[in-house]
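In this view, the complex is presented without one of its protein chains, the others remaining in place.
Presenting chain A:
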Amino acid sequence: MTDASMENPGTGRRATSLTASDERTLKRAKAEKRFRLYGIIAIATGLFFLVVLFASILKEGIPAFTRTVVSVEFTLTEPQRAEAESTLFKTKAYSDLFITELNGKLAESGISVDFDEAAIERLLGKVGGTIRTFYSENPDQVGEPINFELAASSRVDGYFKGRVSRDTLQDSRFLQLSDLDLVDALTEAGVIKQVFNWPFITGADSGVDNPGGAGIGASVVGSFFMMLVVLALSLPIGVAASIYLEEFAPQNKFTDLIEVNISNLAAVPSIVFGILGLAVFIQFMHLPQSAPLVGGLVLTLMTLPTIIISTRASLKAVPPSIRDAALGVGASKMQAVFHHVLPLAAPGILTGTIIGLAQALGETAPLLLIGMVGFVARGYPDGFLAGFTEPNSVMPAQIYTWAARADVGFYEKAWGGIIILLMFLLTMNIIAIILRRRFERRW
């Protein structure tokens, strides 16, 4: 019947003009228009959420990059230093010395606002650690006047950033309303000012009472070492596994089983890998706790399926004619794969790898069980190898920890940390794109 109707296109239809579209054509055109509209709406919704997301990240996170400091010239004498070093709570002794000196300086300068040492202490963050570190690194500076820029307390910082206002402030041992007059006077005198927050970018985590000293640098290094482990293990293993499965392995029940399992593994929740990591790497193999090496091993397990699946897809996408041509001119199967197929598949492999790494970079759950989430403030590792084994945190874990702290100052740090994390991710992606451009070959 179809054949018959093909031969008589006119039957069952009204005669139509070529210039005026008939009803059905109009309907199809409308459907197409609608579909395009749906597409635009979908993209617009996506873009809208992206913009909202970025705007809120930037709005909440940008303040983390400035900090409020008290900038004062301070001289430490050798006897003072010796005395401070002889106490148990050395940083407190340094901090007290600084407060006394600042108190004296302010009294001399004749500031009109009333103040006492307790008020100054409330204005300052935990400054003792900074001072002690400076003098232990530069012992020759003892006795010289040094211009210190030391962190103000979290609430004073909040006063500048709008977290703390005169209306809602309730007098407490952390800050009193009268202290804000002193802050205003000191700001006018240029003693308290806002500067770019380098310590946030270079520093390590700090105790919960010291948001001004918290930095993300150490965990960036932790993330870097962890990603290095993930890359160095998952890429070769993943690529080797997929080349074997795709090019060499015989098609039988066993390889089918492996394939199904790899796909299933890609869908396993990441926390499961954490439990596995705890049992195998820490309790059985006795690898160190909280180390980027173990974190990297755990995340390698998580990343492998993603890499294998995408590598196999890109190997499949290489036309068989290339293999055939290589084999035809006498190349061995291995030569055909490594000289011809693999280079052509490289861009796809890189894309898969970067997706896997990006996923691993943002993962916190599996690290919860191997001791990387919590208070890990070792600072920078002592060397390249130590970077793998010394306890360290990673960026998402650090962000998570900050978000859970009582002091609001840390909340801002968490958002700032997200910005750094995104920048790290962006850098990784850019490197991948550059590599992909170099590998890209057309056929």
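One rule holds for everything that comes next: a residue touches a chain if its C-beta (ideal position, glycine included) is under 8 Å from a C-beta of that chain, and two chains touch if they have at least 3 such contacts; residues count from 1.
Simple rule for what comes next: contacts and distances are computed from a predicted model.
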{"item": "Hidden chain of the complex, named as in its UniProt record, picked from \"Molybdopterin-dependent oxidoreductase\", \"histidine kinase\", \"Phosphonate ABC transporter substrate-binding protein\" or \"Spore germination protein\"", "value": "\"Phosphonate ABC transporter substrate-binding protein\""}
{"item": "Touch with the omitted chain, as defined above, among A:R67, A:K90 or A:R312", "value": "A:K90"}
{"item": "Option from A:L182, A:V221, A:I262 or A:I282 whose C-beta touches the chain left out", "value": "A:I282"}
{"item": "Omitted-chain contact residue, chosen from A:L235, A:L350, A:V394 or A:I418", "value": "A:L235"}
{"item": "Where the missing chain touches chain A, by residue", "value": "87-92, 128-129, 132-133, 164, 168-170, 172-174, 206-210, 228-229, 231-233, 235-237, 239, 282-283, 285-291, 293, 297, 368, 371, 373-379, 385, 388-389, 391, 403-408"}
